[in-house]
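Up next, chain A:
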Amino acid sequence: MDNQKVIVVDELTKRFEDFIAVDRISFEVSKGEIFGFLGANGAGKTTAMRMLCGLSIPSSGKASVAGFDVFHQTEAIKKSIGYMSQKFSLYEDLTIKENIRFYGGIYGLSKTQIIDKTKYLVEHLHLQKHENSLVKSIPLGWKQKLAFSVAIVHDPAIVFLDEPTGGVDPIARREFWELIYDASERGITVFVTTHYMDEAEYCNRVSIMVDGKIEALDTPKQLKHRFESGSMDEVFLKLARKAVRGE
Partner candidate 1 sequence: MAKFNLNKMSGVVVENIGKKYLVGKSELVALKGISFEVTKGELFGIVGPDGAGKTSLFRVLTTLLLAETGRAWVDGLDTVKDYKEIRKRVGYMPGKFSLYQDLTVEENLDFFATIFNTSIEENYDLIKDIYQQIEPFKKRRAGKLSGGMKQKLALCCALIHKPTVLFLDEPTTGVDAVSRKEFWDMLQRLKQQGITILVSTPYMDEAALCDRVALMQNGRILAIDRPENINKSFAHPLWAVQSENMLGLHKTLKQWDAVASCYSFGEYYHIVMKNDDSSMDSIQNYLHDKEYQQILVKKIDANIEDCFMDLMNNANG
Partner candidate 2 sequence: MKQFIAFIKKEFFHIWRDKRTLFILLGMPITQIIIFGFALSNEVKNSKLAILDFSKDVASQQLIQKLSASKYFDATAQLKSFKDVEPVFRQGKVKIVVVIPQQFANDLQHTNQAQIQLICDGSDPNVASTLKNYATAVIMDFQKALGNQQKLPYRIEPEIRMMYNPELKGAYSFVPGVMALILMLTCAMMTSIAIVKEKEMGTMEIILVSPLKPFGVVVAKAVPYMLLSMVNVASILLLSVFVLDVPIRGSLLLLISEGLLFTITSLALGLLISSITDSQQVAMLVSLMGLFLPTTVFSGYMFPIENMPLPLQIISNIVPAKWFYFIVKTIMIKGLGFSYVWKETLILFGMTIVLFGISIKNFKTRLA
């Protein structure tokens, strides 16, 4: 991992009228890092992530994503990131192949690139037999792996994953994380939220948000050491229990 910073966040804040959703958060993420972004429901994770994806303009503070400013260069940001969430990922009524082609198309890949990518992804994910099946007919584990592959089809600098493994079976969940490691090795920065605390252990560094602030940020090992806990689950519970705001 080199030390190039692809996400730099400084005192970033988002206010909704009298409610401070994200309260002066600061952190940096390096190229190729797997960065776990944890927090209880309502801690401000989604709002923070939206700002970093260029979907929401911050109230104050500074942040740059892939070298672009989140206030003024949101279009440039959108071109250099990939995004995938548990809720929205693929078009259910299109086939696997059609989904790959569609996303390749909207990310501006050339025709030959799309053909190559489609072939590569279908083989890589062992979907040869199902490439013409509608997405809604395949198991969730496959869908999520495919959705992730599609989200990085244009080799973005960063990929944002919002609870990508919710409801996925334990084996597929681990296979999913292998894809994350592959992407990270290729230099793609992975910014991921999850409710599975064992997955927090797989991240290079983890931040835990409580009431709009980042309460802790370190490697899983250091966090466990600092909070004298045996697992990330305990660390999380210790921190999140401090939350006062009613989500």
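The rule we apply is simple: a residue touches a chain if its C-beta (ideal position, glycine included) is under 8 Å from a C-beta of that chain, and two chains touch if they have at least 3 such contacts; residues count from 1.
If you want to know what made the cut, all candidates are chains of the complex that A comes from, given by their letters.
This is a predicted model, so every value here is computed, not measured.
Here chain A is shown alone, and of the candidates 1 or 2 it touches 1 within this complex.
Of all the residues in chain A, the ones that touch candidate 1 in their complex are 39-42, 86, 134, 136-137, 139-141, 163, 166-172, 174, 177, 181, 195-198, 201-202, 220-221, 231-233, 236-237, 240-241, 243, 246-247.
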